[in-house]
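One structure is given below, encoded as structure tokens.
Omission of a single protein chain aside, the complex is shown with its protein chains in their original locations.
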Amino acid sequence: MSHSPTPGSAVPPIKMGIAIPNSKLCLWLFLGTEIMFFTAFIGTYIVLRLGSKGWPTSPDVTHIKVFWGGLNTFVLILSSYFVVVCHEAMNQHNFAKAQKFLQMTFALAIVFLGIKSYEYYGKIDHDILPGRIAENDYQAKKKVLSESEKAVTNRLTGLVKQLNSLKIEYAKPEPANDQGKQRAVIQDAVGKLKASNSPALADYEGFVEMDKAFGEMKQAILAEQITSSEVGKKLSDLQANAQWGWVFKSVHEPHPILYGNIFASCYFIMTGFHAIHVIVGMILFVIVLKQGSNLDGKWTDFVENSGLYWHFVDLVWIFLFPLLYIL
Amino acid sequence: MHDDHGGHGHPNYFLVFAALCGFTGLSIMADVVTLPYGVKIVAVLSVATCKALCVMSWFMHLKYERAWKYVLLAPTTILALGLPLALMPDIGEHYYTPDVPQVDDYAEAVAHAAEHVGGHAETHAVHPETTTPDSGATSESK
Amino acid sequence: MRKFWCLFFMFWPIAAIVYSAMSPAYGWWFPGDSVTELGQRIDNLFYLILIIITVVFIGTQMALGYALWKAAHNEDEKAHFSHGSHNLEVIWSVAPAVILLFLALYQMDVWRDFRVKAYFPEGTIETPIAEVTARQFEWRIRYPAPGKKLQPKPQPDDLYAVNELRAPIGRAVMIQLRSEDVQHAFFLPHLRIKQDAIPGQIIPIWFKAEKKGIYELLCAELCGWGHYKMRAQLTVEREVEFQDYLKKLQTDQNYDGFPTSDSVAKKEE
Partner (left out) sequence: MSTAEVALGHDHDHDHAHAPDAHGHGHHQLSFIQKYVFSEDHKMIGLQFLFTTLLMLFLGGGLALGVRWQVAFPWTDLPILGRILFPEAGGQMSPEFYTMLFTMHATVMIFLVIIPILAGAFGNFLIPLMVGADDMAFPKLNMMSYWFMWPAMLFFGLSFYHGGAAAGWTSYPLLSDLRQSAPYSGSAQTYWLLGVTFVGVSSMMGSVNYMTTIINMRAPGMTLFRMPLTIWSMFITAILQAFALPVLTAAGFMLVFDRLDFGGYFEGIHSTFFVPAGLVVNNAEPTVGGGQPLLWQHLFWFYSHPAVYIMLLPAMGMVSDVLSCMCRKPIFGYKPMVYSMSAIAGLGFIVWGHHMFTSGMNPALGMTFMVSTMMIALPSAVKVFNWIGTIWGGRVQFNTPMLNCVAFVSMFVVGGLSGIFMASVPTDIYFHDTYMIVAHFHYVIFGATLFGVFAGIHFWYPKMFGRMMNETVGKWHFFLTFIGFNGTFFPMHMLGIAGFPRRYADPYLHPYLEHLMPLNQFITYSAILMGFSQFLLLGNFFVSIFNGKKIGRNPWNANGLEWTAPSPPGHGNFDILPVVYRGPYEYSTPGQVDRDFLMQTDPPLRKTASTVAATPAVHH
């Protein structure tokens, strides 16, 4: 490790620098940069939140549940524990044990990501996605309108297409996506289906009825006569229809969330980059796990350093949890 | 080799783990019971700091490292705290008048709802206290 | 050759000074004296700094040249051996420190008067004369109807103009600066005023123009391809003229026939 003295030199040889391996030094320096990286996100979140006149905090709105956050905290802490005992086992040259601990860590990382995905799914399901959230009444109504419009249009084109398989003669609308013409085709088809007593008739009559109900809602929204919560009622009425309510299933209820977009932006960027770090950590673990029975003392430093990295990932979560879930 | 803390044996990692779990329990408690908002902020953030210190000292072995840890961590900490602090006067507060239509809209909507009897315009989407236009920051939420 | 290079390094600062000294004569200098008193103070500060840095500039460049000259003609066998001097280090850190601290403190009041709301001239904050909204690539101006106060939100009887701002002479006035899209900057070179217009904020600017005239108003923050042509005018006129202008705007705006007012005509351009 130390330098062999140069023969005849007047100066005793000195190991310059500090007494840790280069790799560990480098990793710590890297962690310093990582701290600044997350500081930028966390700091941004804090100051933007303080600088906003209001912030969505109710779990009903944000779909942020302390239970899942707490559980994930526990999962990460546990995994951190396993990584450190894994390193301890490496130090004692008990490589089989080390492998086992590392496997536990890896499994917990997967659990963490699983829970995270579940939480993401909840947000996506309620369309709590940055850029898509209505911030006032008007936008909420507009959003319902455009989403229902899309749903109706889809149904419309679907029904027109279906006519082919029903062997119904009809004049192909020209251009194909002209909704007025498509609607005319449907009207026409209703008559023909009635005549042939086809079982598909209900669908087409249903559409006409639905289209009318939708048209009323649209009128009301465009005329700005109703508030978003009234639109919400109308929407749930539509959705409640036994025959065609399902068409509107993809339409989200109008929830104006004040500062919702910036909230979602912060939430996703912080947890997202944290999740990316989790994945990177998992890749490091896979490299070790892949060694199988070849794992030996050469890997101790590697395990220690990936462990340090993993603890850092844990540390970030330790701060994200209160900031995002509790406050 | 790397083992320059040889003499210490190893700390009881399980104990550290248990402490971390305890701290997590504490922060969840802080959410369950109702605390004044300011107290809550201080409480959960200090709990988080304690947790961080536990992880750093024992899991990351900083307790056993030499002085370089201060050289590395002191500037990092200063910068990491300093950046958000320096952003506060500009972003966290506003010296000039913010021009925020969504808040104005919201105030209007609330006023509008109050006119209607039954006031059902009160959206369940937004927490009413947090969003009264002049309640400043989030201070009194929940 | 040595002499040449020494003279070369001494010659160029002299050329620079001569060039700077003759610049005002060629118009390569401020676009006239400042029209505001605050601008005057900025100019004075500029000249103060100019003097200080000219001294430092000549001092360092000549020291450099002289040191070179001496060193180039060093007849000794070896260079003078010295690792430095503690006393000199102290002197040349303290001396600039004093100068710089003085500068920093000396000018704070100008900044304070320009930006700190509590120090705005009395009455300006309460009664802004206009709201100026920057957008790609024009300035929209909204005045309150004569006799009314400017409200934060547009009022039905507000008066509008595009790229033409007017202000009375000799009275401290305030405008509210907004941006409707990207960032712009409100730059009145003759008044030595510059302030960015930030989307999402309303920023007050005050000035007190002392001289009648028509001054350029430009945009000083990159705002897209048309940044350079975001040109407008500030007309400084007597109080009565200003009030007349507002009245004229009002009649033009209320005229329900074919629009004839020049502000509307401008818009059509």
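Read from first to last, the chains carry the letters A, B and C; within each, the first residue is number 1.
Methods note: a residue touches a chain if its C-beta (ideal position, glycine included) is under 8 Å from a C-beta of that chain, and two chains touch if they have at least 3 such contacts.
Note that the structure is a prediction, hence the values are computed from the model and not measured.
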item	value
In the full complex, displayed partners of the excluded chain	A, B, C
Option from A:Ile133, A:Leu238 or A:Val278 whose C-beta touches the chain left out	A:Ile133
Subunit A residues that touch the omitted chain in the full complex	1, 3, 6, 9-11, 13-18, 21-23, 25-27, 29-30, 32-34, 36-41, 44, 47-48, 51-52, 129-135, 139, 259-266, 268-269, 273, 283-284, 287, 298-299, 301-302, 305-306, 309
Residues from subunit C at the interface with the omitted partner, ascending	1-2, 5, 9, 12-13, 16, 19-20, 23, 27-31, 39, 41-42, 45-46, 49, 52-53, 56-57, 60-61, 63-64, 67-68, 70-72, 74, 76, 78-85, 88-89, 92-93, 96-97, 100-101, 103-104, 107-108, 110-112, 114-116, 136, 180-183, 185, 187, 189-190, 192-196, 198-201, 203, 216, 218, 220-229, 231
Residues belonging to subunit B that touch the chain removed from view	75-76, 79, 82-83, 86-87, 89-91, 93, 95-96, 99-102
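Here is the rule we go by: only the chains that are shown with their structure count from here on.
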item	value
Winner on C-beta contact pairs when A-B is weighed against B-C	A-B
Centre distance in Å when subunit A and subunit C are each reduced to the mean of their C-alpha atoms	47
Whole-Å separation of chain centres (CA-atom averages), subunit B against subunit C	41
Where subunit C touches two or more other chains at once, by residue number	none
Overlap residues in subunit B, where contacts from two or more other chains coincide	94, 98, 100
Subunit B to subunit A touching residues, read off their complex	1-4, 10, 13-14, 16-17, 20-21, 24, 27-28, 30-31, 40-41, 44-45, 47-48, 51-52, 55-56, 58-60, 65-66, 68, 72-73, 76, 79-80, 83-84, 87-88, 91-94, 98, 100-103, 105-106, 109, 112-113, 120-127, 130-138, 141-142
Interface residues, subunit B side, partner subunit C - complex	94-100, 104
Residue numbers on subunit A that touch subunit B, as the complex places them	18-21, 24-25, 28-29, 32, 35-36, 39-40, 42-44, 46-58, 60-61, 66, 70, 73-74, 77-78, 80-81, 83-85, 88, 91, 135-138, 227-230, 255-259, 300-301, 304, 307-308, 311-312, 314-315, 318-319, 321-322, 325-327
